[in-house]
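Dropping the structure in here first, questions after.
Only a single protein chain was left out; the remaining protein chains are all shown in position.
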């Protein structure tokens, strides 16, 4: 994991979610965004989970990426205790293809938003975190916006190269 | 609400859930089980919500009935911090007919069970709480088991009376 | 299976459900709760199934855990003939990922509750049975509540150990 | 209801199902098939329900039409105790549009079939009962087959009359 | 396939459905009911399909069992042109777990019933055909009813033998 | 309805589908495409339905628009007997929001395509018929292509006018 | 791929869609319809995608077949910028069995139709393109209509050969 002050906190309900959530970390690596990653279970360590959310902003985090599966409460509970934007990744479990994870994350009540990505869509969660950081003021944000533009140009070029 | 030491705590994420959750209270009234009812939102007052769950057993509660809708995290979060049995009531919202509420409550990860009833099934939540209290030792439990047997006989008689 | 007076009856519609339902037994073993396990099919031996439910309380059982798949009628039918709390485990079949099992168990009509856990969630059914037994009065219940608190602390510690 | 030896038994879990189930009776009236109708709840009077199924054949019934909603166990439980063909009608409840009723009735395990019709499709249940009675030997069956052919011709004529 | 006058016609939309539909044939073999089996595609040979349905009764068939997958039109189209009872078997395809097949078969409009069994439930289709034949008058029907009672007793005994 | 040689045949399973299907006719009116409209039920007049499909091409029709609800077989059965393109409109019924209609129409087996539009999307069916006619050779097709370009420009202008 | 002026443009959002989309090309090959195939991603090269759609008609294409998965926007976006008929193929992804792809393609708003085929139904997309080309005026269209009639006769013969 990365050394400078992390800007993104990647958390997941269980270490079995890492093969999915790792894609968020890789996307942030590609874009040079420092992050931290941790297991923070809403159901198994609720007090620590709330503490993580409550301290995230003052610890210097600017975005939280949270993945969980089934009755997935981690993203929503973190969003309840932090003013930071929280991105939720529905992790698919053995049954129901992640539909339970998706609805448990996206259907948040008015007042507590979670920015939800696709089932298993951790890579997009990382990219969304970068876009969010790039939406701000200052030099770092400008640099990230430019990196995102370059990233999109690269996507286009590679897609184009696959055409006839 | 009732006067003696409440044995069942009925909680809900929002006072708009009361028209559904009231049926749990009425069922407990019918069976003479003392209860309390409160709004305890997982998303709007998470710290108080955890405190409610952590103190429930020592305050003398023996069962918690929790209703919530959409990305319904209240029952599962309470189950994470209390050793008491928690009954979850999926409250249907305007869209999706409560399927989101149901999956958000029932699909809990291994280790943290929630006893889930049907969409909008608060009356059954009350009856299940009574069955749970009736499963224990002592005189009160015996009385409740007998009341439940009488309740079932009454159900049968009323159903029978509707037959030809 | 265990020797002293069983307090939990684990039943399933078919012996093919055992690989799922065994997790309920293992959870009860961990917590030292005596149980019995049996195949009691609602559809293949309905009279014996009703008899099982009708005699459960007087035989000393205090909770029933019932698993079934597809048009899963076992938990609900048992709940109709016993005053005991009945926990239903939706067993997933080859198609539909257990959604049929879940709806057939959880959507019980008012008057006859089934405490439903997640698709394939037999371990949680065992833990819920222990919580129910721990909700009662007396020494055994107190011991179980304490065991459950220790169990939750252990969950937290193990989840914590997986963090960074 | 009708006077001669009923050949079809129409049963439902609750008298609130009658507005749906009445269509089965009307279809049988149109085709001159004698029937009886009754409330027989699987969950509220399980013993009487089983008795109804066990005695149906010897009482002279030849087909059972059973309607129920939600976790709908009536058709399947009757099919478990009678050698007669059982037709299941998924009655839609307030939520989920009858999808729970449908899956609870149609997804029966191997060995115990229920002939399921559409959500709310009680009229087709009556017509299917008539087809079943018309599939047998003897004069009455022949008469019913002819009535069914005439019925289909009438359907066609009325559909045709609506064309341009 | 069998020699005497077939009483049940087993048809399917494609020979790839045979591994599923064969279970209907095996059930009829067990009960000594003569049948025929054929590929009759609603979509690839619609005229022959209608002819099959129109001639089924006069050819001596008394029940039709029709299996199909996806937009499964075979059972419903046959039911439209025969006065015989038609049993529909939803054959699951590669995607959607047979939910498309189920809805395409069971949701028939008023006037044209199809007796639908579970996804992939061809064995139950065979058993239902036998129940239908056993519902009629005469010696053969009486024999089949008795065979069905014996079959159910055997189911019970085998389920019982698996209990503890 | 219109006078010159109709190019599009609008058919529906029941006259109760007309409030939905009328939108196809109105779209064709707007674009000056002659059509005919009729009730042709797959289930109530199957022989006439097949005849309609078999004669459509030689009668001068070039596209068929077929709407049906529930177990909706009309579009697929017509597609089985005509070489013309068939557009299917899933008509929503009282329950299930048209999901049954959609799957019954769109999930056609390989070999027999149906061009499916959205639930209740009859207006788009009319527009798709016009696009199909505009895809051909000759003056009329060219005129329709131009009309479609103008139609799209008008859509854009009206959408634009609603902007700030 | 084919040499003369292509009449059908087969496009897909990603080259990983080719194993599915290839079936459209094979169907067109069988019927002698010239086509082109290309990767044109709505999300990775949106400007080129719009250009493809805007130039399709003037480049001589007469039908577009577009496949995409998940939040599948390619067919609908192309339909928005071309007067040609656009056929959409829902490509199933790893989760949700293509239900997301299907709804993202078929549920287009009024004004912009997409002719949707089944999940993974690229072969039918090719056949539908041929039917559309065969619906026009002129010699080529007549030849295609005849080829389609022969194709259907062949389907029938092969299905018939599989019957008993």
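Every chain is named by a letter (A, B, C, D, E, F and G) in the order it is written, and numbering of its residues begins at 1.
Simple rule for what comes next: contacts are C-beta pairs under 8 Å (C-beta built on N, C-alpha and C of every residue); 3 or more make two chains touch, one makes a residue touch a chain.
Bear in mind that the values here come from a model prediction, so they are computed numbers and not experimental data.
Considering A:14, A:41 or A:116, the position touching the chain not shown turns out to be A:116 (whole complex). Residue G:96 is the one among G:21, G:96, G:127 or G:159 that touches the chain missing from this view. Where chain A meets the chain that is not shown, the touching residues are 23, 57, 62-63, 80-81, 83-85, 87, 102, 106-108, 110-119, 121, 123-125, 127-128, 131-138, 140-141, 145-146, 148-149, 152, 155. Interface residues of chain F facing the missing partner chain: 92, 97-99, 118-120, 152, 155-156, 158-160, 162-164.
By the touch rule set out above, chain B reaches the unshown chain at residues 1, 14-15, 36-41, 44-45, 48, 70-71, 94-97.
The rule is simple: only the chains that are shown with their structure count from here on.
Contacts with chain C and chain F are shared by D, E.
Against reference pair F-G, the listed pairs A-C, E-G or D-E yield one interface repeat, D-E (criterion: more than half of contact pairs the same by residue number). Centre-to-centre, using mean CA coordinates, chain B is 53 Å away from chain G. Per-chain Cα centroids separate chain B from chain D by 36 Å. Per-chain CA centroids place chain C at a distance of 34 Å from chain D. Listed for chain F are residues 14, 44, 70-71, 80-81, 96, 106-108, 111-112, 114, each touching two or more other chains.
Taken as a graph of touching chains, this assembly fits none of the simple shapes: it is neither a line, a ring, a star nor a complete graph.
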